[in-house]
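Left out: one protein chain. Kept in place: all the others.
Entry: subunit A
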Amino acid sequence: MTTHYLILSGLLFAIGAMGVLIRRNAIVVFMCVELMLNACNLAFVTFSRQVGNLEGQIIAFFVMVVAAAEVVVGLAIIVTIFRTRRSASVDDANLLKY
């Protein structure tokens, strides 16, 4: 019964991970990370239902807070790099090399 939710969560996580690896725009990469975090939330809530205690739901709240804090810092950083470079592509980050 809860299996379908777990499969969905695994799929979302995989889609997010693929997106992080493939996409080049920093904002899109960032959205994919959010997708991965939400896949974790779905897994936590499902497991919470399955094992019959509330700890999983509590973690889900903390994950949401962490994700929100990451959005704040992450968007600020992306805006900074956009200002100096006029591009939000992660391929253009090439000042630091061997």
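Assorted remarks:
Methods note: a contact is a pair of C-beta atoms (placed from the backbone, for glycine too) under 8 Å apart; a residue touches a chain by one contact, two chains touch by 3 or more; residues count from 1.
Note that in this section contacts and distances are computed from a predicted model.
For the chain that does not appear here, its UniProt entry gives the protein name "NADH-quinone oxidoreductase subunit N", which is one of "ABC transporter, ATP-binding protein", "Succinate--CoA ligase [ADP-forming] subunit beta", "NADH-quinone oxidoreductase subunit N" or "Chemotaxis protein CheA". Residues touching the missing chain, restricted to subunit A, are 6, 13, 16-17, 20, 26, 29-30, 33, 36-37, 39-40, 43-44, 46-47, 50-53, 55-56, 58-59, 62-63, 66, 69-70, 73-74, 76-78, 80-81, 84-85, 90, 93, 95-98 (touch as defined at the top).
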